[in-house]
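The structure's right below; bear with me while I get my questions together.
Apart from one protein chain that is not included, each protein chain of the complex appears where it belongs.
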Amino acid sequence: MTPEPMKGSDMKAPATEAATHRERQGSVTAKLGETAPPAREKRAGSREERRTAYLMLAPMMVLLAIFVIWPLIFAFRQSMYQGNFYKPPVFVGLDFYKYVLTDPGFYQSLKVGAYYAVIVVPGGMLIALLIASFIKTLGSRMASFMKTTVYLPTVVSAVIASVLFKIIYADQGLANWVLSLINVAPKNFLGSPTMVIPAVAVPGIWLGLGITTLIMLAGLLDIPDSYIESAQLDGAGFLKRTWYITLPLLRNVLLYLFVTGIVAAFQEFLLPLLIANGGPVNASTTPNLYIFNQFRAATPYAMTFSITASLLLFIVLGTVSALVFRLIRSEKAVDA
Amino acid sequence: MRRGKGLIALTLAAASAVSLAACGSGSAGGTGTPAASGTPGAVETGCSSATTVTFWQQKFEDYQQAWYKKYVAQFNASQNCVNVVYQVVPGDTWTQKLQAAQAAGTQPDVVTTNYGNIKPGVAQGQFSALDDYLPASAFADIKSNVAPFVTQNGKHWGYPMLVEPSTVLYINTDLAKAAGLDPASPPKTWNDLIDWATKLTSGNVKGITIASVAADLGWSSWGLQYNSCGHFPITDDWSAGRATESCFADLVGLYKTLYQNKLMPQNPKTGYADATPYMNGEVAMMVDGSWALGAIKQTKPDLLPKTVAVPFPTKDGGTGETTATLGGWTLTLDAKSKHPKEAAAFISYLAAGDPNIMADFFKQAGYSKYTTRTSVDQAIATNDPSTKQDANMKTISEDIVAHGIAEPQYPWDISLAMGTAIEAGMKGTASVDAALKTANDSINSTIQKQQLKGTAPQS
Partner (left out) sequence: MPEMTRSRRTLVVKWVLLVLIAFSLVLPLAWMALSGFKRDSDVLKSPFSLLPEVWQWQNYTAMFHDSPYMTAVGLTMLGALIFTGLSLVVNSMAAYVFARLDFGLKRYFWVFCIMPMFVPGMSILITSFVVVSKLHMLNTLAVLIVPGVAAAGQMFFMRQFFLAMPIAVEDAARIDGCSRWTIFLRIFVPNSTAVFVVVGITSYMAYWNAYVWPILTISNPTLQQIMPVLANFVDDRGPQYGQLMAASTLAALPTIVLLLVFQRYIVAGVRLSGIK
């Protein structure tokens, strides 16, 4: 279900990709073409290499097998039984999959999750990119200061951020006070179905900004200065440089941030729970919050239902991510 | 203490014909002193090694944890047969922790269970009946309006500790007087309430605060649903939803008026159960559980004399009607407990034994929760005569608790569907009728999927 990795054989150093990319734009410098490492031919590894591979993979595979796959198989099994450990469980087959898939609430929660992800992931990545680009231009002392500062929101827990943002969005809160300065009538941030998700997304972006920025920064620092310098010599401004050089070179990092961002955003649960309690009328009930709400009842039905719903969420997330991988790969094929 | 100790001995002795050697946790040879008789206070409980009993308490207000800690320690010190290991579990992880433990077979012997979960739990075979372990006198002590909450098939499946009505109206008398309203004659009907809330809303102060999101509305409106319709939105035999009856629309209408006329906070800073906005003077009236009184006593004592607690108004102004369900907690004994006798001895000690122990609990609670045992009432009257003069306590106890009914026993999905309907109606995302129609469909679907028809528990 998850797509295959970009294999060694079709892997190239991003520098080469950037060069190809720029070639198509017709603005490549000869120098860049030369410095890019050559693409590498590779065949299936030798025996020694295979042994090394298995050895290095072993700890990860074993740990995942025990602590993820085993429980996961158990969970699939459990989703086909209804029971509470006091009476013999009743085999229900795939009934609960039907129950979840016929519940409008499940689809509504997926929509909410998607809406939230669509705001938080690109929004967060854009802001992080801007801040990271800014940090890169700073001298080392200012940069040190910023690298620490940008991470500070992350040490604030979601619980506390929720208390703060609830106060900010309150009727006489900070947000409405700012709006009153520009003569906008007070807004009902958490009571309006259209505004609640953007309102919850703000702390979402803010809490995730630190790590996203540091990751972007690590990616940016990986780009040799010479590329940027030669582009500068070509007279490319910040936006042009970012679009034609930085972003293509950051592609591996962006792919990572995008996929993990989507997965995390879909699973966001604490912020909408604590800030809006899933309301108004389920407008902020994300998939995990939907599952959590089902789970509040301590009945055998609720347990099987919530496990089934979260397994279906797993399938949704896996499929979405597989599509993202595929899209990026097909684009790459065009590129190469 | 002395008496408490005697009671354990009594319980242990009465519990079974087997000698107390059982306390020795399998140690051969019966080093324990056999319980020779059931004479209270006469038996010394000597055991070579203590049996470990685990007890999980769902976390609530701080004083509760302090109280449990104190009396668990006292219980452990009072005898050497049973050692209770006590753990506090936060409410938001309770279900997960308990179910995980049940799945792994590491579940605790004793837990705090609310009334709403007793009968579903009995249906699932989750509890052991306490009748086999506690003396009959312990059950005779339970007040007659509470006993049905824990009784099924003629047996007691949990020992009730407290009741607390989940819907009480609190009025800030200073603000009421300033608005020309007389707190001595509080709102009687829903229209009065709207009128009061309108008059009390001025500037940054809202007239009232009440639940406004489905998850809170689901349970806090139970009493109001019952008041409006005389029943919950499901037939008595749980065969069909009845949410589309017009009396439920009336209730949604009340919430809608309060919300749409901006008589209540549009973006509340806290959930229903948290009294902070009222304590900060941001709202003139508050609908909250009786526990709010305890919070005010602890956090803002100067507000206490300026607060009156009254029953939530009834639809038509009738008095002596039900406007609140009685939430509350019991101690239950796990059906799979390996040491039911010892575990029951602890339940007996804490909840059913010396009335002074529970009396202390209510004292710590600032009398914002209500007793379940006649003997505890007597103990409070003796220990703390001043409580008699507390008008708010009297009102809650005589006008609300006395008419309170048990929380509904049906699955939470049904309550949540109703909460969602009320929220949709009040916030205008759907017409009142459409919202209730959706709720009714959802209730019927729950009935079908969970095969509820005919499973309503009878006491």
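We call the chains A and B, going by the order they appear; numbering starts again at 1 in every chain.
Going forward, a residue touches a chain if its C-beta (ideal position, glycine included) is under 8 Å from a C-beta of that chain, and two chains touch if they have at least 3 such contacts.
Bear in mind the structure is a predicted one, so any value in this text is a computation, not a measurement.
K.L.:
Would you mind spotting which of B:A104, B:A184 or B:A391 touches the chain that isn't drawn?
P.N.:
B:A104
K.L.:
So one chain is hidden, and I want to know which residue out of A:I167, A:M195 or A:A236 touches that hidden chain in the complete assembly.
P.N.:
Missing-chain contact among the listed residues: A:I167.
K.L.:
Which parts of chain A face the unshown chain closely enough to count as touching?
P.N.:
Within chain A, the residues that touch the unshown chain are 1-2, 4-9, 11, 13-15, 35, 37-38, 40, 42-45, 48-50, 52-54, 56-57, 59-61, 63-64, 66-72, 74-75, 78, 131, 134, 137-138, 140, 142, 144-157, 159-161, 163-164, 167-168, 170-174, 177, 206, 209, 211, 214-215, 217-219, 221-222, 224-226, 252-253, 255-256, 259-260, 263, 267, 287-288, 291-292, 295, 303, 306-307, 310-311, 313-314, 317-318, 321.
K.L.:
Touching residues of chain B against the unshown chain: what are they?
P.N.:
Within chain B, the residues that touch the unshown chain are 54, 59-62, 85, 87-91, 93, 96-97, 99-101, 103-106, 204, 269-271, 273-277, 279-280, 282, 289, 291, 295, 299-300.
Rule of thumb we're sticking to: only the chains that are shown with their structure count from here on.
K.L.:
Report, in whole Å, the distance between the mean C-alpha point of chain A and the mean C-alpha point of chain B.
P.N.:
Chain centres of chain A and chain B, defined by C-alpha means, are spaced 41 Å apart.
K.L.:
Once bound in the complex, which stretches of chain A touch chain B?
P.N.:
84-87, 99, 166-167, 169-173, 188-191, 193, 276-283, 293-303
K.L.:
Mind listing the chain B positions that touch chain A in their complex?
P.N.:
95-96, 98-99, 102-103, 105, 117, 120-121, 124-126, 204, 206, 212-216, 265-271, 335-336, 411-413, 416, 420, 423-424, 427, 429-430, 449-450
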